[in-house]
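Just one protein chain is left out here, and the rest sit where they should.
Up next is chain A:
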Amino acid sequence: MASLDDPGEVREGFLCPLCLKDLQSFYQLQSHYEEEHSGEDRDVKGQIKSLVQKARKAKNRLLKREGDDRAESGTQGYESFSYGGVDPYMWEPQELGAVRSHLSDFKKHRAARIDHYVVEVNKLIIRLEKLTAFDRTNTESAKIRAIEKSVVPWVNDQDVPFCPDCGNKFSIRNRRHHCRLCGSIMCKKCMELISLPLANKLTSASKDSLSTHTSPSQSPNSVHGSRRASISSVSSVSSVLDEKDDDRIRCCTHCKDTLLKREQQIDEKEHTPDIVKLYEKLRLCMEKVDQKAPEYIRMAASLNAGETTYNLEHANDLRVEVQKVYELIDALSKKILTLDLKQDPPPHPNTLRLQRMIRYSATLFVQEKLLGLMSLPTKEQFEELKKKRKQEVERKKILERRAALESQRRLEERHSDLVSHATNGEVVSLRGGPAPLRKAEGWLPLSGGQGQIEDSDPLLQQIHNITSFIRQAKAAGRMDEVRTLQENLRQLQDEYDQQQTEKAIELSRRQAEEEDLQREQLQMLREREREREREQFQAASLHTRTRSLDFREIRPFQLEPGREPRDHLAHALDLGCSPAQSSAAPKTPSPSSALEPIRVWSGPPALDQEFFPQSTTSQHNEVPSLNPFDEEDLSSPAAEGTASRPAAEPSLGPPACVLKEYNPFEEEEEEEAVAGNPFTSPDSPAPSPFDEEDGHPHQRPSGPPVPGNPFEEAPCTNPFEVDSESGQEGEEPIEEELLLQQIDNIKAYIFDAKQCGRLDEVEVLTENLRELKHTLAKQKGGAD
């Protein structure tokens, strides 16, 4: 990494990531960026964007581990992050399981069967058509018979002495009848008749599908016309002539059955019940809602935020439209519900159930979607909103400017102070060399520059980016993109506003407390330093044995890359904040003075006043501990010492923590950079990281038992006691007692184990004991 970056050419300050121009303040850089580069190629911005996104992702992952949600607090114990295993709910997405289709097989078998059936039906219908193709009334019966016989060969009378259906013997009285469709013989009782209208229906419905079968000579139209005539003219005659049923066609039961089945099929095909018609309308409406509602919600949200992207009237129109569709859905589903209710034979219960279910699902749909529709501001409200928004933007700008000025002043004021604090001999001896080396480590000027802008206030940065994107998208006429961006922008601005207010409140409060805090913390930090040294020693000795300690050590490692840029960023910001300082800082060979204060100043300029107590104290803090980084650099700059690194981390913890504390302005950025640090906790003013840990056992992975920390497992001795949070400071003495007890217990166990000669146990127990004693010592130290 170092080879990529010549230390001599490191530039710091508010550098524009695109043209590397140094701009004096963050605000200026912002405006510069917007003015100069907003129209420029998107690639760079894409890069920035992706950087931000990456950081966000990392942040989210880390935050998730901390799990502040109460609902989740219970499951934290199993949190996958700390263990490496995965919750079955989170198992990677899987594809659809195996399937096997039998459709082709099925179709093959069906075809074999169906073909036969279909051919039969078609044959019947063709014959039927032939039989009805001529004018029956005006034709002599002999001629009719001849035609009928030509359609299908009749079975010989002599061959059939009995009726095949009922078994009666044919005689003069019981005469034979021929089926006109298949030619078979039956008695009169077994004979069926097909009326002409039915025949007509069957043939006309089939004529499309049968067009290949019907002979071209038969024009369906003529058939139709002639039949019409026959119906009207013959009806009277047929009633008189019983034997000669001209308007009907004789056939056997089998043929009639087949034809009736066919008729049923035709009926079903043609008939659409009311419910289907209504239902189709209903679905159409639902689709419409699915299209329009999101669009409206976007508009309404934007308008309610006082933005002027959308036209209020247009939104109102859309609202009315959507509401109308909802009303229609409601009405349609109601209609479906009450369909056929008053019919005399009441509909089948299943029909009613279907209607109820459709109504229910429509109600669900409306409930879910309609209630999500927010209302629009009235015209007057909208004007007000717009004004308010403008004012807010103005205020923001002013605040920012003021903050920038303030910070510069403070910076200068404090600088002398700082130097006087850092007079410890060891620090002086460490000066020289390391600073540039440190700077050269692990980052590129370009990415650093980008990071700097991002880090100095990612929100603002993002807002500006998006504004320019919107402009571009508008120019390009991509309205949907504009919409998404707008939404994005709105959210960002909201968040920013919130931060602003928080910052203002914090500012006033902190200023009052500043002096006291400074003194107090100096004292505290000195003591903590001593403890930390002890802890480091312990940690090293336990390194390989206990899993929990492994975690502690590994996490800082993972975070290392994330932390590095912060430090560098600090350099950069330092330059930007105070031009005077910027020239001085690089020249100062002291690693601590170059590193520490800067790290602290990396917050927004306005807050540097608050940082100062910290910066001084943290410096003190570093001094006796022989900042391991510096040491490392001095002794073996190339060695990424695995042993000293973890030990070093804790000492880097407090500054980060402090930053987080005092920097509401940059909340987001801080989280990105720091949130992963296991030692930071957002809610107490800079205590030792280890105390912090004891105070909030629920924030730690509670999985593998930590031998040195027996308290953490305490909360489930009795399932009926609702365990209180053991995080209160006031509980410390009790814990101490517990500790003492535990130590005594373990001593007894060791004795026992020695007696029995179980040496491996003795070892484990001794380890345990050591941990406990250490924790006790720490507790006492913390309590003092």
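Here is the rule we use: a residue touches a chain if its C-beta (ideal position, glycine included) is under 8 Å from a C-beta of that chain, and two chains touch if they have at least 3 such contacts; residues count from 1.
Everything that follows uses one rule, which is that contacts and distances are computed from a predicted model.
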### Query
The hidden chain: which UniProt name fits, "Guanine nucleotide-binding protein G(I)/G(S)/G(T) subunit beta-3a", "Vacuolar protein sorting-associated protein 45", "Spermatogenesis-defective protein 39 homolog" or "Mitochondrial ribosomal protein S35"?
"Vacuolar protein sorting-associated protein 45"
### Query
At which residues does chain A meet the chain that is not included here?
70-72, 74-75, 78-80, 83-89, 91, 94-103, 105-110, 113-114, 117, 265, 268, 272-273, 275-276, 279, 283, 348-351, 353-354, 357-358, 360-361, 364-365, 367-368, 371-372, 374-375, 703, 705, 710, 713-714, 716-723, 745-746, 749, 760-761, 764-765, 768
